[in-house]
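A single protein chain has been removed from this complex, and every other one stays in its place.
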Amino acid sequence: MAEQPLLSVENLTVQFRGDNGWVNAVEGVDFAVGAGECLGIVGESGSGKSVSALSILKLHSQANTRYASGTIRYGDRDLLTLPQRRLRQVRGGEIAMIFQDPMSSLNPVLTIADQIMEPLRQHQGLSVQAARRKAIELLEMVRISDASRRIDDYPHRLSGGMRQRVMIAIAVACRPKILIADEPTTALDVTIQSQILELLRELQREIGMAVILITHDLGVVAQFAQRVVVMYAGRVVETASVPALFERPMHPYTEGLIRAVPNLDEDVHRLTTIPGSIPDPSTLIAGCRFSPRCREAVKSCLAEPPALVDAGAGHFARCPPRIAAGGIS
Amino acid sequence: MTEVVLAAAPTQILAERRRFRVLRKLAAHRSFKIGLVLVTILVLCAIIGPMLTGIDPTAMSIRSRFKPPSVRFPFGSDQYGRDILTRVLYGGRLSLSLGLSVALISGVFGALIGVTAGYFRALDPYVMRLMDALMAFPAILLAIGIGAALGAQASSIVVALSVAYVPRTARIVRASVLVIREMEYLQAARVSGAGDLHIILKHVLPNCLGPLIVQLTFIFAYAILAEAALSFLGIGPPPPAPSWGNIIAEGRDYSVEAWWVMLFPGLAVSLAALGMNLLGDGLRDVLDPRLKIET
Partner (left out) sequence: MSAASIVVVRDLVKTFAARGALLRAVDGVSFDVRQGETLGLVGESGSGKSTTGRILVGLEAATSGSINLFGQEISSVRGRVTPGAVRRRLQFVFQDPQNSLNPRMRAQDAIAEPLDVAGGWSRSARSDRVRELLEMVGLPRSCGDRFPHEFSGGQRQRIGIARALALKPDFVICDEPVSSLDVSMQAQIVNLLLDLQERLGLSYLFIAHDLAVVRSISARVAVMYAGGIVEIAPKRELYTSPLHPYTQALLAAVPRMTSNRARAAVITGELPSQIDAVPGCTFHPRCPFAFERCRIEKPKLREIAPGHLAACHLHETPA
């Protein structure tokens, strides 16, 4: 990551129209992804992890969204200020996306063939025959057996795992540089999840694409990503390499989250909890947004919003007291 | 348990703000506000207006036939020399209460029928086919038939229009019930041992009221328009007691010479229908969560 990253998001603030005016859904978010790298963005509901990722392609409803600050640098372009027409060329071509629910992402009245061929013809200008050949190749690439027959099926004939494979086939059709995967396995069973993650890993290597994986599941991040961004209540609270984050979490929230996950390999009497609940985005909290739930909050935490501080070796955390104390308690 | 006490504080603040969310949204909805103002003005006029003018709406005066709008007759006078303003104000009483009655009656029966059909699935095909059959007739035609059979009086128009509109309300209610019956809170109630009556009263009815109320505002408007149309066809509330419909009907033969006879009651009908429709649109936007995304 010493060289220029492939995509970098800087100081991104996205606002949604709420009942009482504009509400910050994410605030001052920074992250970057290098070519071929897998970046995990992890957080609970309301953390802004999906909002940040959807902003990369400006996929929010225009009427109710405002990009109050920030740049999204991709090559020499800023995707936030790119005209719609040019942005459309980036979408689905150089930057592709898959979503949580493969059921509603596929159009039920079109066959799989129709839906895979569309981007091929649009972005690569292939003829119908060539697009169909390519589509079958793609289905084989996502390990769908009997692809030449399956291609003429309608989505409802496929299982959830199969539909997600089709979505991945559509996403990688134009060999994107970046694949944004928004909770791609959340709706799937655990045995199917491991199949899909394995597939993504193999495709990432084959195509050499970067993957931005958005998930609430720390286990998925640990298995799949190289670097991880932890978000809480619209802000990045910690960024680190995966081994560093799981071995030495700096932010009390990250630490609490890791401890709150029930352990599959050990018997515990009670789970460790984080007290309180996740704040609503419209709730005003002076200072650190985690401070109302933090057991270690000191006076300065309540006074002003903390900055994301470098703790060395590419490990950043938004917790000055912890970093001043030299990391983990 | 200390952990939860911590959690309570921020949500409590939120709760205060969320409690009147529906009302605040309505207050911010422009067409709802316009509709509310229109309807309020019309209703107030109908209630207190006649007291202010102090004129008998049926008092005739041969000498002041077909007077154009003036200070004495602000809306002019008709072929019997009656004051149109007074007649429109009185007519509002009849027309608006007729609209309200039709809305209430078709609401109550529509809710009963819709809940029955939606909740007790075995009855559904029979009940809804009957409703479909009723709906196959144009509302006006049905009303003409029933009105003719029962005789020309205000109450028979209420019955006729209610019968015509019940299938619509029943359909709306049934559709909501079909959604609600799949909700987990119904199963939760059933697990608690609740019977059908309890479930219908506590869970089904309160949750299908929103769409029904919206539909009723539209029916209110339709009923006022239909009353005018029926009067025009000669089966409205009988003269001399004024309704907006029969004032227009009486004025139609003189529409060229005395345009004011038809214009003012016609305006009243249009404003009432417009007001109720705007009101209904606003309620629908606020009450129907499916439409919440784009406002």
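Every chain is named by a letter (A and B) in the order it is written, and numbering of its residues begins at 1.
Convention: contacts are C-beta pairs under 8 Å (C-beta built on N, C-alpha and C of every residue); 3 or more make two chains touch, one makes a residue touch a chain.
Keep in mind that this is a model prediction, so the values were computed, not measured.
Student: For the full complex, can you list every visible chain touched by the one that's not shown?
Tutor: A, B
Student: Among A:V220, A:A240 or A:C301, which one touches the chain that has been omitted from the display?
Tutor: Spelled out, the listed residue whose C-beta touches the missing chain is A:V220.
Student: Check the options A:V109, A:V268, A:L284 or A:A313 and report the residue that touches the missing chain.
Tutor: A:V268
Student: For the chain left off this view, which of A:L120, A:L197, A:I214 or A:L308 is in contact with it?
Tutor: In the full complex, the listed residue that touches the missing chain is A:L197.
Student: Touching residues of chain A against the unshown chain: what are they?
Tutor: Residues in contact with the chain left out: 44-45, 159, 161-162, 189-195, 197-198, 216-220, 222-224, 243, 246, 256-258, 260-265, 267-274, 277-278.
Student: Tell me where the left-out chain touches chain B, residue by residue.
Tutor: 1, 3-5, 7-8, 11, 14-15, 18-19, 183-185, 187-195, 198, 202-203, 206-207
Definition applied: only the chains that are shown with their structure count from here on.
Student: Chain A to chain B: how many Å between their CA centres?
Tutor: Each chain reduced to its C-alpha mean, chain A and chain B end up 50 Å apart.
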